[in-house]
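Removed from the display is one protein chain of the complex; every other protein chain stays in position.
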Amino acid sequence: MEGIKMSSSKSIMSTHIFSTDHKTIGKQFLFLGIFFLLFGGFQALLIRWQLAYPEQPVPWWLLGFIINGEAGMITPDVYNQLFTMHGTIMIFWAITPLLIGAFGNFLIPLQIGAKDMAFPTLNMLSFWTFFLSGVVLLSAYFLPTGAASGGWTSYPPLSLPAGGIPGLGQAFWTLSITLMGVATMMGAINYVITVIRLRAPGMTYFRMPLSVWGLWLTSILNVIFVPVIAAGLIMLLIDQLLGTQFFLAGRLAAGGGGDPLLFQHVFWIFGHPEVYILILPVWGIVSELLSVFSRKPAFGAKVTVICMSTIVVLSSIVWGHHMYTTGMSPLLGKTFMFLTLLISIPSSIFFFNWLATLWRGSLHFDPPMLHTMAVIWVFAIGGLTGLYNATVTADIYLHDTMFVVGHFHYTMAASVLFGGYAAIAHWYPRMFGRMLNPLLSKIHFWGTFITINLVFFNMMVTGYAGQHRRLYYPGEFEFLQPLADMNIFITIMAFFLGAFQILFLYNFIHSMLKGKVAENNPWKANTLEWTMDYPIPHGNFSTIPQVVNGPHEYSNPNIKDADWVCQTVKIEGDS
Amino acid sequence: MGKIKKYLPGIWFLDPPKDISLDGYRIDNVIQYTDFVITLYFGIVVAALIFFIWRYNARKHPHAVYDLGNTKKHRYLTIAMGLLVFFSIDVVIETMSFKDLKEAFWKFPKGEKVVRIEIMPQQYAWNIRYPGEDDIFGTDDDIVPPQNILHIPVNTPIVVQLTTYDVIHSFYLPNFRYKQDATPGMVTAMWFQATETGNFEFACAELCGNSHFKMKGYLTVESEEDFNGWIAAQDPEVSEEDEEDDWGDEEADEGVPTQWGWLWKELK
Partner (left out) sequence: MSPQVQSADLLQIECDYETSKMGVLVTFGGIIMLFVTFLATFSAMVAKELATIKLDETTIIVAGVTTIILIMSSVLFHKSYSLWQKINEVTISNYFYASIIFGIVFLFGQINLWKMIVSAGFTSHSNVLAGMVYLIGGVHAVHLIAGLTVLGWLWYQLIQSRQVKPVRYQMIGWFWHFLTALWCIIFVFFLIVL
């Protein structure tokens, strides 16, 4: 381990680009994540355009002039590239850096009272490997045959050369995700060790803020399951490039041949935990912020932690519910269904704890709180609609329809987006020393909240009405023609949703330069990251704090004149 | 929700395709029960949220009650909530689902009256094969109608075995609430039974390439006499070029595979 090197040379290279300061790296991840979020969101709008107005050229305000195609129209291969890259980018290059990269880096050392990550150089390497993986991913667009178009799941044999997708796009996809996995591993090892080793004195595991718990559990899942997908991707990559046949079978396999189902198993053994990898930081942040803005301790914090840990364990043995229609044996199907449904016990327990935190609190509806409450709303819908997909019979009908798309957008897109916005709004003063404009934040919140529900809920409705996924032109089928109006409605709402994100971007950049200068602890929160002056120096704490309280001592009757107390201040009269 | 359908464009619920199958109602029932309970629970959550926002906002309730929620009573209460949700939703739909699987979807029909069909999708078309007079697949008298044309008799169990010519496809029958993947190197099976005659569509539900969206089949459910007449009118083992071949893709022009039937697999 390096220890902290206070470099005397304050060149831009070392302080802003190749910095080993976890706060700078966190911001780098944040900016990169927002860039990819916008990029992926833009692709989503193009997908929606095609679904609603399949015969009309893309207008200029959707940058129709850069879409290669006949008279500005999206062609089927471009459309397939769009949804493939949209899914890939949003999952691996937008959500991952936004929550795990940015807030994992920024919050973990600050909230546990450490000077930096355990391995600062590794941390920097993690970001730049991640950056490189993004470059590889996007460079596929410059291939003459374009980027990957085999879906974000990239099932072989379609994703192999024999599957009929021309060019190297698929190989670029596989390679970039493998690189991303390496970057994620570096980050995850760092987070896991930092939490275990660098907690300040007195910071016991149950005195850690729940946001750190969420991030830590996510990192543990990452360490265990990213190598699994790496193994699958390495096999897929050499299938694609060297012509082996691990995932090829039937007529396409010249001799020998393997089994395409193996890839699906490996993919979902990683893929299902990945869902929780993305959502766990949000759960932690929501649990924490609810407590801050209710001015009340997080209800049953220990139980919440135990529930999240249980879900971590359960998440690793339920992957089969993604494969009910592959013709798996009845016994396996039943087992996976039972295990999947077990997840609803811990989920409903901590969900109940969230609501109980609000009960008898004193709710302050600042922008972070609004977003946090929105997570409760969208996650309730997302979680409950998961029940359909966990049920074998209902899933036989709903599998691979827009219902599934709507469901996982509720859990992964809406929840994560609101969780991310909550986190940005809450920690923005710590990151940039200024406040976000509250009025713009509230307009952005309400606009996003209304439109996002109309978009994703109606996606589920179209799925229930039978529309299957990844259709270039649903009107091809007679039974989907009545859905044309609905698809147009969803698309219009999606455009509004996109417009509100532009508002956020404006607020984000404008407040960074001209926002109101923030005080040191604007939300009157207990946790350690609010204790020092802005800007927080490299090394965070001049002396490592001694922690004496849990993170949620709000409205403790023993505190005089305030409803909060820093984790380092002893409360008189408290046992 | 299933029954209360008001059609306000873009806001309210749309019908699923008409159910013409013997067992599709089972799936609809599971979905409707789930609709009902999750609407109930979501309603409770929303009601609680609204109540908390109204009653406990900072203006009305400036001092929060210090409550860690870590007493035994609290823990039992939360665990009871978890179990309540589990038993009222999960256990019920699990029981329903298992029962349906056991009684219908995984209980393959046996006997004389079963119509057996082999289906082999290829990129952007469906190849369909009936056993012909000798009732054995892979022989000279197999009936291979033009691509994408599937005829079945009404009120007769249909057993389909699937494999694929190239990539993974999924045989999706919206009117039967059913789909089954066709994976290279393995044979999967499904069965269904129609209760109404008419013309319907079936689709490929698994992404299979650029023209995935055009991979459509035409399903005709007809009376047994009509079906037998249609079978008799087909020439054995003549793979006609699909007249409606307007795909315009080179991939589809590779032509119709010949000699693709396999011996019927006895699956459990």
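By written order: A and B. Residues from 1 in each chain.
Note that a residue touches a chain if its C-beta (ideal position, glycine included) is under 8 Å from a C-beta of that chain, and two chains touch if they have at least 3 such contacts.
Just so we're clear, the structure is a prediction, and the values are computed from it rather than from any experiment.
Shown chains touched by the hidden one, complex as a whole: A. Check A:L198, A:L417 or A:A494 against the missing chain and you find that the one touching it is A:L198. Across A:Q56, A:T75 or A:T244, the single residue that touches the chain missing here is A:T244.
One chain is missing from the display, and on subunit A it is touched by residues 1, 3-4, 115, 118-119, 185, 189, 192-193, 196-205, 223-228, 230-232, 234-235, 238, 242-246, 254-259, 262, 265-266, 269, 541-544, 546.
The working rule: only the chains that are shown with their structure count from here on.
The geometric centre of subunit A is 30 Å away from that of subunit B, both derived from CA atoms. Across the interface of their complex, subunit A is touched by residues 9-11, 13-17, 26-27, 30-31, 34, 38, 41-42, 45-46, 48-49, 52-53, 56-58, 61-70, 74-75, 78-79, 81-83, 85-86, 89-91, 93-94, 96-98, 100-101, 105-106, 123, 163-168, 170, 172, 174-175, 177-181, 183-186, 188-189, 200-201, 203, 205-214, 216, 251 of subunit B. Those residues of subunit A that touch subunit B in the complex are listed here as 76-77, 80, 149-151, 155, 157-158, 162-165, 248-253, 257, 259-261, 294-303, 325-327, 330, 333-334, 337-338, 341-342, 344-346, 348-349, 351-353, 355-365, 373, 376-377, 380-381, 384-385, 387-388, 391-394, 396-401, 454, 458, 461-462, 464-466, 468-474, 476-479, 482-483, 485-486, 488-490, 552, 554-557, 563.
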